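Accompanying notes for the structure given below.
What you see is the complex with one protein chain gone and the rest in place.
Take a look at subunit A:
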């Protein structure tokens, strides 16, 4: 968490990769999930800020594949492979997927956090990428940073402070 470092920022419904040195970060994850992939040999890392579980509900013209779990995870794998990563070396960590608000009559959209988490996990297992660690659920927001040298995922939240995975 040193600010002078090279930092790649990933916005909501966005994904990006980083190699060599520095951090890749996304801020304010609520029901959204931050999925990170890491190739420890090449020190290559990628992060997707996933907003919705499945692209099957998409009604947009040009699909933003970074937004949906089922399209963002494969795309992130492809981006890392294009930089030389081997799919068999990739390991995943993820955080987010909380339920910021609780209601008496919990509608489907209120359960979006857990659904995002489930969908990301399903994609990872489909692609044969092990999920090493996760900090998901709860009712609070998270900002996450992955160090692409070490693969350590830093998670910051208002209530919990800083956590390392």
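We adopt the following convention: a residue touches a chain if its C-beta (ideal position, glycine included) is under 8 Å from a C-beta of that chain, and two chains touch if they have at least 3 such contacts; residues count from 1.
Please note the rule applied: contacts and distances are computed from a predicted model.
S.K.: Of the options "CheY-P-specific phosphatase CheC", "ATP-dependent DNA helicase RecQ", "Energy-coupling factor transporter ATP-binding protein EcfA1" or "Cytochrome c55X", which is the UniProt protein name for the chain that has been left out of view?
M.R.: For the chain not displayed, UniProt's protein name is "CheY-P-specific phosphatase CheC".
S.K.: Which one touches the absent chain: A:8, A:24, A:37 or A:52?
M.R.: A:52
S.K.: Looking beyond the chains shown, say which of A:19, A:67 or A:121 touches the absent one.
M.R.: Missing-chain contact among the listed residues: A:67.
S.K.: Have a look at A:80, A:112 or A:153 and name the one touching the chain we're not showing.
M.R.: Looking across A:80, A:112 or A:153, the contact with the absent chain belongs to A:112.
S.K.: Mind listing the subunit A residues that contact the chain we can't see here?
M.R.: Against the left-out chain, subunit A lists 11-13, 27-32, 51-52, 57-61, 64, 67, 98, 100-105, 107, 109, 112, 139-143, 158.
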